[in-house]
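Excluded from the complex is one protein chain; the other protein chains are retained at their positions.
Note that the chains are named A and B in the order they appear, and that numbering of residues resets to 1 at the start of each chain.
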Amino acid sequence: MLRRPQRASKLHQRVMNTNSLTQAPWHQTTVEPLEYHRKFLKENCRPDGRELGEFRTTTLNIGSITTADGSALVKLGNTTIICGIKGELAAPPADAPDKGYIVPNVDLPPLCSSRFRPGPPGEQAQAASQFIADVIENSEMLQREDLCIEKGKLSWVLYCDIICLDYDGNILDACIIALLASMKNVQLPEVHVNEQTGLAEVNMKKKRHLNIVKHPVAASFAVFDNSILIVDPTSDEENLSTGFITVVIDEEEKLCTVHKPGGTPLSNEKLQDCINRAITRNKEVCKLLNKVMKSMKAK
Amino acid sequence: MPVDTKRLRGPEESQSPWLFVEQEQQSPPDEREDGRRKGQVDVRPIFARCGLVSQAKGSAYIESGKTKVICSVYGPRETERKDETDMKFGRLVCTFRFAPFSCAKRCGWIQSTQEKDLSMALLGSLHPGLCLHRYPRSQIDVSVLVLENDGSALAHAVTCASLALADAGIEMYDLVLGCSLRQEGSDYLLDPTFAEETQEPATESTENRGGMMVALLPSLNQVSGLLCSGDLEQQPLVEAVAACIEGCQRIYSVAQRCLLTAVKKKNPPPDG
């Protein structure tokens, strides 16, 4: 499903003209949103002019928050996610004394959309946090043993705090990209445990990056009307869809996670289509990430 | 601290690595780090932009030095709680939050008492500037998030919130601008950075040491919020307020320009 922008724009124009939707598009989106979307889907395009398999423009900005050890800001169309990682020191878990902790948390504040209310995280935020924790574990992007400083005594805790600044659908993809980019940006100081006092000694002047071995990238799809698969749904499309599926692939074209929370059943071929699209998406995002990292180093 | 059952938890206790770094005893420098002068009205250059959050009615982002604040405004919408509906005036609800990674020491997710206090201060500063009698039976929600705190977070939050309210088209008597100050002995430091706000004093005396935040309505020249902490004598206090007011006036031109650009970008000029 390669992108063909000109065809999409010509089709898009035709659909807009024949249905005289340009006269009152807002009315159509509040009163009869499903019909409005169906008209576009019949012509294999979407209301914002994209093809069914096209992602929105992705923008990445790394290292802007200096108080965090690593940070990244991702914009996927209008959806904006910021991830900040802070490293702290703690005793390693009793059941795994040679491992550190990675604690991701996703927050959907009332700032990002009118559908969220202030207070404790709702279902969507909790589900997203758990999804990110699963991806980190399944993909083994970071070995938890690397975070241990001294077995049984001291290890690093990486608090990955992901905040959504603008909610326009498909936050899972954007969160994974933000997490990956900020992990690559993290610089932790060198820590030794003093033999005599048993306390830690931190050398802020020597910092090193984390060892990221795998690069998982997610691709989310929404199922429309039990049959049509669209990639990277916006918030309107998410509200009207009948099912969701998110596929996470790493750079060796290995499957890390498939997240399908109920919804319409999918056939084998459709699932294979999703996986193929996710593989291409991984290549696109890794290329972008490398470009950004190179330009950071050049400074 | 109440246990947060809705978030993924790490270890019971963890400490920031900064606690273990050898603190070099530094006396507060005579010159300010970024080249600004003591005792002069020198505010950091501000970058302000409106209309970033597509989902919000109005939004604004301010960057001043390293302090980064984003605000979005929703409303007027129906009040959430029926018994708080006021038939004559609209209700203003302000939420102020620090992102966990915004300070040198990680803040938790649950809103701390300091954040609640700052939310009330923000509400008090913004309230006089809005024409709430034009929005009966409704509620206006203002949410401020500090992405990086390098000093004077509340002052910039006030400015950011009023830019966002103007961007949302909420009727206001005037913009509300904030400026803060730190008094050290006989000198004051306007728009202090985080290091300047928390630095240890040079001498043992506690005279004339404190911080202040002033929220001003510039063209009506009225003060809508004044927060002061510490120990200040009368004369330095009066001078400090005057310095903050002048700081606000300096920011006014930047805020004006930001709003004018936003208006021109968002709305085409009306027809004849």
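Heads up, the rule we're going with is that a residue touches a chain if its C-beta (ideal position, glycine included) is under 8 Å from a C-beta of that chain, and two chains touch if they have at least 3 such contacts.
Note that in this section contacts and distances are computed from a predicted model.
Its UniProt record calls the unshown chain "Exosome complex component CSL4", which is the correct pick from "Exosome complex component CSL4", "ATP-dependent DNA helicase 2 subunit KU80", "SKP1-like protein" or "DNA-directed RNA polymerase subunit beta".
Checked against the hidden chain, the listed residues B:A166, B:V214, B:L227 or B:A243 yield one contact partner: B:A166. Screening B:C107, B:V144 or B:L175 against the full complex identifies B:L175 as the residue touching the chain left out. The residue from B:K57, B:R97, B:H156 or B:R182 that touches the chain not shown here is B:K57. Mapped onto subunit B, the footprint of the missing chain covers residues 57, 74-78, 82-83, 85-87, 131, 134-138, 166-175, 217-220, 255-256, 259-260, 262-264, 266-270, 272.
One rule holds in what follows: only the chains that are shown with their structure count from here on.
Inter-chain centre distance (subunit A to subunit B, centres taken as mean C-alpha positions): 30 Å.
Those residues of subunit B whose C-beta lies close enough to touch subunit A in the complex are 4, 6-11, 13-18, 20-22, 52-56, 66, 68, 70-72, 74, 77, 80, 95, 97, 99-104, 106, 109, 141, 143, 145, 147-150. In the complex of the two chains, the subunit A residues touching subunit B come out as 64-68, 71, 78, 80, 82, 84-91, 93, 101, 103-105, 107, 109-114, 117-118, 120-121, 126, 129-130, 133, 157, 159, 161, 163, 165-168, 189, 191, 199-204, 235.
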